[in-house]
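Every protein chain of the complex appears in place save one, which is left out.
Here is chain A:
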Amino acid sequence: MSEPTATQDLIQGTPEPSAAAVPNSSGKPRSLWYDTWDILKRRKIFWISFVMLIVFLVMAAFPTLFTHKDPEWATLARSMEGPSEDAWFGFDLQGRDVFARTIYGARTSIIVGVLATLGTVVLGGIAGVIAAYQGKWLDSLLSRVGEMFLGVPYVLGAVIILGSVAPVQSNPGKTMIMTVVIIVLAVLGWPVLMRIARSSIIQAKHQDYVQAARALGAGPFRIIFKHLLPNSLAPILVYSTITIGSYIGAEATLSLLGIGLRTPVISWGIAIADHTRYIRTGAHAMFFPAAFLSLCVLTFVMLGEAVRDALDPKLR
């Protein structure tokens, strides 16, 4: 090693200029999530959808807070009776209280939406991580399999699977039919999430910090869970939020077609399906569940868009 030169002596005597110039006025570390929150909390659309989300979640968790009526109690004498002071939303074909059934329907819709999305994220996420990290033939294989699934029209695929697993005339149990519908939604929906996960992980994979982590001795699991996933979480999160909404809609569609959920399950989709024929004589039995369904889907879509706006710097 050579002796320190005059230049170095000079530098050692100089205070670090960069230390003072650090932009850290707030004194608080600003992570991506902190920044996101900072933007979110100033957005009206976020607060509207957030409040609506809370209302729907409370409705799903504690329906008795909203109604004391039994959604299963049928008084046939009051069949298709319109809204009144006693029953705000009126009565359905079987003479059951529409308000009670609409409130109780929230739980089914949210459970189906959330669990199906969870299944999609797990299936698609794992496939996406494997495809992106491993690359080569496995990537091609998974991508092609995903495209095969995407090639099947959603409703057609669901009709075929549900039609063979739980035919229209059959009467599987409450849990069974919900499980089947959740699985069908996840199985048909995972390729989209795989694509999102795959592309954002491929993007993250070529970043220097992944190379640096490898150079410092990190193993594949550490690289995936500490470097790749946290840095590609944003698009997955945004898509998932919006997907909950669209799965709630999809569940209603399948119920309407008679191949999804069915009685004894209480769901908005079933309520709509049961009363389509009575739209001219008693629209209330269909209108209220349909309105709640739309509001619930809207809630998740709005929330997803708010989160996306906050997370995606390109849109700022």
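Convention: a contact is a pair of C-beta atoms (placed from the backbone, for glycine too) under 8 Å apart; a residue touches a chain by one contact, two chains touch by 3 or more; residues count from 1.
Operating definition for what follows: contacts and distances are computed from a predicted model.
Colleague: The chain dropped from view, which UniProt name applies: "Cytochrome c-type biogenesis protein CcmF", "ABC transporter ATP-binding protein", "K+/H+ antiporter subunit F" or "Heme exporter protein D"?
Modeller: For the chain missing from the view, the UniProt record says "ABC transporter ATP-binding protein".
Colleague: From the listed residues A:140, A:207 or A:276, report the one that touches the chain absent from this view.
Modeller: From the options A:140, A:207 or A:276, the contact with the absent chain belongs to A:207.
Colleague: Which parts of chain A face the unshown chain closely enough to count as touching?
Modeller: On the side of chain A, residues 1-2, 4-5, 7-8, 11-12, 14, 16-19, 21-24, 29-32, 207-209, 211-219, 222, 226-227, 230-231 touch the unshown chain.
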